[in-house]
Every structure is written in structure tokens, then in C-alpha cells.
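Once you've had a glance at the structure underneath, I'll fire off some questions.
A protein chain is absent from this complex, but the other protein chains hold their places.
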Amino acid sequence: MARVQLHDVCKRFGHVTAVESANLSIGDGEFFALLGPSGCGKTTTLRLIAGLETPTSGRIVIGERDVTDLPPRDRDVSMVFQDYALYPHMTILDNVGYPLKVRGVPRPEIQSRVGAVAESLRINHLLDRRPAQLSGGQQQRAAVARCVVHSPQVFLFDEPLSNLDAKLRLEARGFLKHLQKEVGITAVYVTHDQAEAMALADRMAVMSEGRIIQVGSPLAVYRRPETTFVASFIGNPPMNLIPCRLALADGSAALSTPSFGLDITPLRPRLAASLHNGDTVTLGIRPEHMTLCAESMPCTMPGQVYAIQPLGSEVLVLVQVDDTTIAVRLFTDDPPLQAQHVHVGLTMERVMLYDSAGRLAVT
Amino acid sequence: MTRESLVLSRRTGFLFLLPALFFVGVFIIFPFVWVFWLSFTNQTLTGVTAVEPQFVGLANYLRLFNLESWMDRGEFGNALVISAQFVFGSALIGQVGLGLLIAWAFHNRKGAVRETVYTLIILAWIVPDVVVAFTWMAFLDRDAGTLNAVLGLLNLPRVDWLIEHPVLSIILYNTWRGTAFSMLLFSSALASIPPSYMETAEVAGASAWQKFKDIVFPLIRNHVLTDVILITLWTFNTFTPFLITGGGPAYKSELVSIHTFRIAFQYFEFGRGGAIAVTMMLVNLVLALIYLSVLRRQEVRR
Partner (left out) sequence: MNQPARQSRPSLSHWIRFFLSRGAFALLVSLISAFFALPMLWLLLTPFNARGTLAVEIPAQPTLANFQRVFANAFAMHALVNSAILGLGGMLLVTLVATLAAYSLARTDVPGRDLFVYGLILFSSVVTGTAAMVPIFMMIFYLGLIDTHLAVILVCTGGLLPTATFIMRDFIEGLPRSYEESALVSGATPWQMFRDVVLPLVRPGMMVVAIWAFVNVWGTFLIPFILLRSPQNMPATVAIYSFYTEAGTPIITLTSAYSLLFGLPVLFLYLFVNWRYGFRFFGGIKR
């Protein structure tokens, strides 16, 4: 059963369209990420689900109820804000217990329920303090505690980790995922950090300029990005994108650039029918699917080493091919030299091809 | 069609605004409209014209702007000239000029000297009007006043400030009173200039005056403008000099605000007082419109 559904939801602010024709179906107990650069509409979408904005058109369903016209308090959701929004004038106990207080839960019960949640989040020793006295990580857990305490149908997270430093962020990621799986409540999570979305989500939606571009599991999106935008957004370093010209014939296919030609005949059966001979296409290949060859071999491109970045676990070699700088991931103790002329080989099965509009043209 | 925003519904928002709308309507809009009407009548407080005021058209205005007599002592033109001198001296040169000078002199310094000077200036600003008026009457007194005492120490002649130089006296008073606002405003404006701008100029070899002229002033120009307009507006409308000179001697320091008071509350000629008030408001209007357009331009640029 889908826990959250968006049907053709649009949101306009005056002349600006923040969200356009959003259709989503989020499963019960799923950890669903809304991912995209700033301004793509992901936060607006989250706020629409929360009820903090009303859609210009479309319908929103939570559980079995159409909540489109309901205010937030009637939707049975909870939300963690980017700045945590812990009320500075209340103790942590009062903060976490606030959703219970406004629902008329008697004080002793509030204390016991808050205590239980606080204990599982390891902040029960902080209940008497004010938010200003807590560290960033503790504040974040308090905000999560407030979110959990009244067992809503859906958790909503608006970039909750962006105010933490890098190390804390990694810890918090693990703890959030664990928590969500334990309580089994559907979660919708907004982030601009693709690594975070990949690490946390069961499924995600990549958004850009108000539109949902692709929905799928992290691995599916990683392996088959459906547009060049998604390809360059997911993955660090992102997928290499090289503009080429397609030479298409009945039994063969090849890509050519000013400096090289690449025979891609094995891919010929999978090429979309919309491609024609002479089309401008974009070749997409991930850095880990490339390697350096010493000699000119069938599947290679010539280039010149632009920079070498030893990262400890691997070496990232940036190679200048025509006008594009591509990244190659190497696991070697013997990296090439700066400005060395090299040949870059690629794994044919992993090649993605995008048409002139940036859409995936390979099945 | 947009539906209601959530933090506060439109209807509740309007209800919250209602008391303020009431006050603004009754005490700002209504007087504004009424005084226009009044200025075209011969309304007074007592006598026949109190109960049955007549419409006299522009008679009040003609009397105000009667070019033959308006510069006589105690007439409107005289008051205009005095107000102009007052505003120029105490607002432009005095408060804005002095405020800018002090803010610039102290903008990079910290410590006891700055705190003391600032505290003195702010004290002058927050003490109630009436109290300040008394202290200045004492300060400027011919026989016992502190100013003359200091002049005496420097072997300079004593001056009867309030009698011989009433306009200068109130200019000094008002400058003393109001400099704090400009000073604080410019202080915060100067503090918002990144130090690296000044340091770059210094390294390039600029003198203090060049730094001010080429870098600082262009950056704070807008603040100077809004400050000048605000201070001019407030200075033009201030009534407190009345407490020091009473508008005298012989109307020599009668500002437009004091003139309005005399006509309306000593002669009880409300119609004529209304005409003066309308003129004042027209001046205010010009200043306010300039101010708003400067604000608008700043908003847009932001």
C-alpha cells in the first residue's frame, strides 16, 4: 500500500512555478529521498506533503485520506526542519513533548513517552536543558525525537544533516537509517547531497527545475541515469560526458570526435530507434568503468593527463580528451605522470548514450 | 487561485490589523483630511465662527503667502525663513555633518575614549525634551550660564545668546540634541564596510581624505541621503525650541511649528492655523516622497 501519493501536483508562486506535475507513489515504510540542486522544488514538494503549502492544483493522499485541503495538524505527519526549530524558551522535555501536549495528552504520560524516546536517542540526560545548551548533534537528535514521539504516519526531513560537520553527518546518517527501519515509518527526505540520498534511500526522485526527472532505487538511478542531468548529478565524481558524432549503419555503429573514433557495434541492437546517422550524441561512462591502456587498442580514446589526485583508496586521474576533461578511477600504485599522453579504455557494456536532448538512447 | 496561507489565515490576519487600522485612520488619516477642510474656513475656537464657521476659500492661504506682508515679524514668511535657517544649520550641518564626522573619526577605534564620547552624545539624545530645555536655558543664560562662563575664562566677551542670537541658540540646542541618531546610523554604516576595502586603499597609498572621498562616501551615500531626509523631516517639525525661546524675542526664533501653535492656541484661529498646518504637511509630503523613492531604489537594488 502506498503511504504517500502525489497526483499531478503543481505549485505556483505568482509567476514562478516551483513544482510542476509531480506524480509520486511512496510505499509504506519506505525511505524515500527527494534529491536535486537548490531551487529544484524538492523542499516545496516536502512542504506540500506537510501541508505548509497548498497545491495550486493536484491532490495529495496520505494513507487512505485525501489530505489536500487539510491543515498540517490534521495530516498526522511530523517534520524535522533544517534549523531544527527547537523552541529556545522551552526545555528539551517540553520541546519533544510538544506534539503530545497540543493533542491533550496528560502530563505524566508525556513525561514517560518522551523519556522512552529520549532514551532510545541517547538524549535522556538532556531533558532539563534548553536547546542552546546542546551541541549540534544533540539538537538534531532532539528534533528527531520530537518527530518520533507521537508516531505519525509519515516522517518528513528537510535537509536535517546540513548543519552538522562532516564527521557528525556520517554518524547521523547511519543512525537515521537505523531508526527509520526500526520504527518502520514512511520517511520522505529532502537533500541536495547525492551521496546522502544514495546512502539513505530505498528509492529516490531526482528533481530539477520543478520537475521529477527520474524515480528509482539508488543503484538503478546510478547505473541507468535517464538524462545527462541525472548522470552528472549522481556519483562523485559524476559520470563522464563526452560529446560525439554518431555514425550509424545497418550493421554497425561508431562514435567519432575530432581526436578519435570508437566502434560501438556491440551496442547497435540496444540503440534507440530515434537515433540517426550523423546525430550529435553524448557518450556517458563512469570513472570506475574506465582504465588506462598503454597502447592504442580497440576501445580507447587518446588524451593527455591533466591532473592526478591520489585519494588514498584510489587514484583519480583527470585526462583531457578533446575539449572535455574526464575522470578515470585507478587502483594502482603506479599512476601516470602529469601531462603524459595516455589512452583511456572503457567497458563497452557500461556505456550510456544520450541523444541531443540529453535523454538516454540506449536500452 | 491561491488558497489561504497557513501561518495565519487571511481573515485572522485582517483582524490582527484592525486595531492599528483604527488608530491610523482616526489619528492620522482623519486629521489629514480634516485639516485641509479647516484651512478653507474661518473656524475659531470661540465666538461666532466657532459655532458657524464659513467657507472662505483660499483666504487663509492668501494671507499666509501675501507677498507684501508675509516677511513681517510674526508672519508666516518670516517663520519659513527661520525654519529654513534652523533646518540648514541644525539638521544638515549640525546633526548630519557632526554625526558623520564623529562616526568617521571613531570608526576604527575602540576603547574608553570612544565609549565615553558615544555615551555623552547618546545621553544628550535620550534625556526628555523638557529637561533638556531647562538645562539649555541655564547653559545660555547671559549672567550665570556655563557657556558665557567658559567664554569669560577664555577672555572672550559674554553674549546674551537667547536675546541676541536666538536662532543660533536653537540651532546649537537642536544639534546637541539630535546628533546621536545620525552618529549611530553612520557608525553602523561604516562598520558594514569590509575592512579589506580600506586596507587595500591604504596599501595603494591613499590618504585619509582620499579614502573617505573615493571609497567610504560612495558606499555610504545612500545612508547619508536617507539620514539627511529623515533629519530634515524631524527638524522641520520639532516643537521643543519653543521651550527655550518661546519663539522670541519678538518672533525672531519663531519656527513654522511654533507659528502654528501661536495662531491656533493663542489666537484660536483654527482656520488659519489649519492653512499653516497644510503647508507644513505639504513640505513633509515632498520630503517623505523623496525618502520613499530612495528606499524603493535601495530595495530594488537589493
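Of note:
For reference, chains read A and B in written order, and residue numbers begin at 1 within each chain.
The rule is simple: contacts are C-beta pairs under 8 Å (C-beta built on N, C-alpha and C of every residue); 3 or more make two chains touch, one makes a residue touch a chain.
Note that the structure is a prediction, hence the values are computed from the model and not measured.
Among the residues B:58, B:84, B:127 or B:250, only B:127 touches the chain that is left out of the figure.
Checked against the full complex, the candidates B:56, B:100, B:201 or B:230 give a single residue touching the omitted chain, namely B:230. When the missing chain is restored to the complex, the residue among A:72, A:115 or A:136 that touches it is A:72.
When the missing chain is restored to the complex, the residue among A:50, A:67 or A:176 that touches it is A:50.
Of the options B:64, B:80, B:96 or B:185, the residue whose C-beta touches the omitted chain is B:185. For subunit A, the residues touching the absent chain in the complete assembly are 50-52, 71-73, 77-79, 81-83, 85, 87-89, 98-99, 102-103, 146, 150, 156.
Mapped onto subunit B, the interface with the missing chain covers residues 5-10, 12-14, 16-17, 19-21, 23-24, 26-32, 34-35, 38, 43, 45, 98, 101-102, 105, 113, 116-117, 120-124, 126-132, 134-139, 141, 143-147, 149-150, 176, 181, 184-185, 187-188, 208, 226, 230, 233, 237-240, 243, 257, 260-261, 264-265, 270, 273-274, 277, 280-281, 284-285, 287-289, 291-292, 295.
Definition applied: only the chains that are shown with their structure count from here on.
The centroid of the Cα atoms in subunit A and the matching centroid in subunit B are 58 Å apart.
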